Every structure is written in C-alpha cells, then in structure tokens.
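Right, I'll just put the structure down here and ask away after.
Removed from the display is one protein chain of the complex; every other protein chain stays in position.
Chain nomenclature is as follows: A and B, assigned in order of appearance, with residue numbering initiated at 1 for each chain independently.
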Amino acid sequence: MSGLDNIPIQVEPAPALARDFGNALPILGEIRHAVARLRHDGEPSCIDLGAMPFGPGDEARLMTLLGRGEVSATVTALGPTHVWETGYPGVWVVEYQNTEAQRVGLQIEIDEVPKILRTQPADLDDTLAALEARLREAAGRHPDGASDSQ
Amino acid sequence: MMSSMDFLLFTKGPLFQVAIAIFVLGILIRLVEIFALGRSRNFAEPRGGQVIPGLKTVYKRFNPDPGTFRRAPFDVVVGTVWHIGFIVALLLFIPHVEVIKATVGLAWPGLPNPVVDAVTAITLLGLIAALIHRLTHPVKRFLSTPEDYVIWAVTFLPVLTGYIAYHRLVNPYPLALGVHILTAEIFLIVLPFTKLTHIFTAVVARWFNGANFGRKGVQS
C-alpha cells in the first residue's frame, strides 16, 4: 500500500459557497407585502419556497437575511415539522420533514401563529369528549368521593 | 400532423442543408461567372497601382458624399443604421456565432445579449421606417418594383422572428425558433437570385471602380 503515498494529492480550496443568484431579495419584498396584508386586512399568507427557482446558496442567503427569532417548535406528526419565528416577528419558517428527516416542504408563513401549531376545532371536540369520558370514568370509580357531582 | 418540435427539427435539419446548398451554389455561380468572364484588355499605359486605390474606394464609399447626404439624409442615416444593425445581429449574437462555428468552423467573440437585443430593436424600427418612406415618397414609390417589396419582407422577417423568439413572445418556443430559422433560410435561398447579392457584389464593384481610378491616375 505504500505505493499510494507516492501519489501526490493536491488539495483545492473549497469553492466559496453561498453565491448570490439574486433570488433572495425579491422574496423579502413578497414577505413585506404579505406582512402589510396581515396587518391591515388580517389576511395570513404562505409562500412555498419549493416553487422558487433557487440557485445554490439562494436559500441560505434568504435564511441569513431573515435570521432567527424567539420562538421555535417541533411538531411530531408524520415525521418532524420544524417551525421557527424569524428575526421579523410574524414571519415564520415551516420546514416539513418526512419520517426519515428528509425535507418534503419548506414554506414561509406570515401569520400570528403558523397553522400547524394551532389546535384545530375538531381536535378540541375530541379533547372535550375525551376529558368528559375520563371524568365520567373517574366519577364511576369513586361514587362517594366526587365533589363536583352535586 | 406536424408538431412544433417536428417543425423545428425539420428547419434545423434537412431544410437548413437545402438552404445552404442553394445559397452556396447560387452565390458561387454568380461570383465565379463575374470573375471568370474577365475584362477586355486595356491597352492604355497604367498611371498607377490598382490594389490600394481599389481598397481605398471600398472603404471610402461607406461615407456618403456630401451631395447625397444633403439630398437624401433619411436614406443615408436610416439605411446605414439598419444595415449595421442587421450585420451586428447576424454575426455577433452568440447563438449565431455557434451556428457559423458548427457550419464553417470559424468563430469569433460575440456581444452580450442585451446589446444585440437593443441593436435588433433599432434595426426593426429602421426597416419599418424605410418601408414607410418607400411607400410615401412619390419618386421612390414610382421606382419600386415588386421585387423591392419582396426583398424588404425577406430581410425584415428574420429580424422580427428572431426578436420574437429571443423574447419568447410566442409559445411554444420550438415553434417560434423554427419560424425564425425558416425565415433565415428563405433569406439564404433568395439571396443569390435577387439584388440581395449586393451583399457580395457591392464590395467587388467598389473595388473595380477604385482600381480603375488608380489605373487612370485619378484620385480614388
């Protein structure tokens, strides 16, 4: 194996990453309009970054421009979904991943709370039903100790 | 039914071969005929060289003489502008350079697309202005033959369709590009058999003129 050592290896410097192909700033403009819409008409928006003709580095540049804010959350349903507020409150990044942690979608939501974090009314119904059932069950097991069954 | 891609491949393939064959055949027949005919012997003693004065005249006649300019400034200015524009768009647009490189093996640097784009727009306007002038000017109108209008169209269409294709104004793109190539092929086919041959013969004629001047010892 010593022969291998005789082969000279030339290390090329890594190419400078995050070249700017000029796609980040227009999206910042789109976000600005969306924020205005949310503030004045109360209408939330969502921008699908998967549909953008990004070049290498464009996404990183956009993320740098947006920065990170105070909130971050992970939803576990059909694989993880990472949500964080950017440096601009009201502008959220939602990254959907599959069970193998590969990205299946990347969106920017302009809203007070991103949709996926909200509890849905149908789930509230389920919660109500579940809690009531739980309480009923508890009351049945301790007939004398129930304080709220007057 | 021919799809737009079939059409593009037809214009890029067989039709192109036919067009350049007719063009080269036609233009060579005409030029060789002119040159090989020879000129009758001139027994007069030459008073000077011919080559330098010939070339000088070829160059000098790019500048209009003051008389012509005073009489027809429109023709001189618009004519010069669109001729230059046409040549720039033809020879310096990168896709055209690639065609020439692939066909005859010669290549040269091209111009950035926006420059060619602007030049093309000016050329289009120049050609339209030239047509309007021809139609409205009584003398020009009187002198124009049907061939003149045909030639105007044959020259105008490749520029127009090229502009449309570059800006992708017509969909699908293969159709737009195919139409552009088709009009260019019509230009090539028509060229040797109409006054478009002036592209080649103008220079030759000027040189003969200048060479004659030189021989006679007059200023070229």
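Please note the rule applied: a contact is a pair of C-beta atoms (placed from the backbone, for glycine too) under 8 Å apart; a residue touches a chain by one contact, two chains touch by 3 or more.
We take it that contacts and distances are computed from a predicted model.
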item	value
Omitted chain, identified by the protein name its UniProt record gives, among "Sugar ABC transporter ATP-binding protein", "hydrogenase (acceptor)", "Tetrapyrrole methylase domain-containing protein" or "FAD-dependent oxidoreductase"	"hydrogenase (acceptor)"
Omitted-chain contact residue, chosen from B:Met5, B:Leu169 or B:Val218	B:Met5
Residues of chain A (touch criterion as defined above) contacting the omitted chain	15, 19, 21-23, 45-48, 50-56, 58, 75, 77-79, 81, 94, 96, 98-100, 102-105, 107, 115-116, 120, 122-123
Residues from chain B at the interface with the omitted partner, ascending	3-6, 8-9, 12-14, 16-17, 20-38, 94-96, 98-99, 102-105, 110-116, 168, 172-174, 177
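The rule we apply is simple: only the chains that are shown with their structure count from here on.
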item	value
Centroid spacing, where centroids are CA-atom means, of chain A and chain B in whole angstrom	61
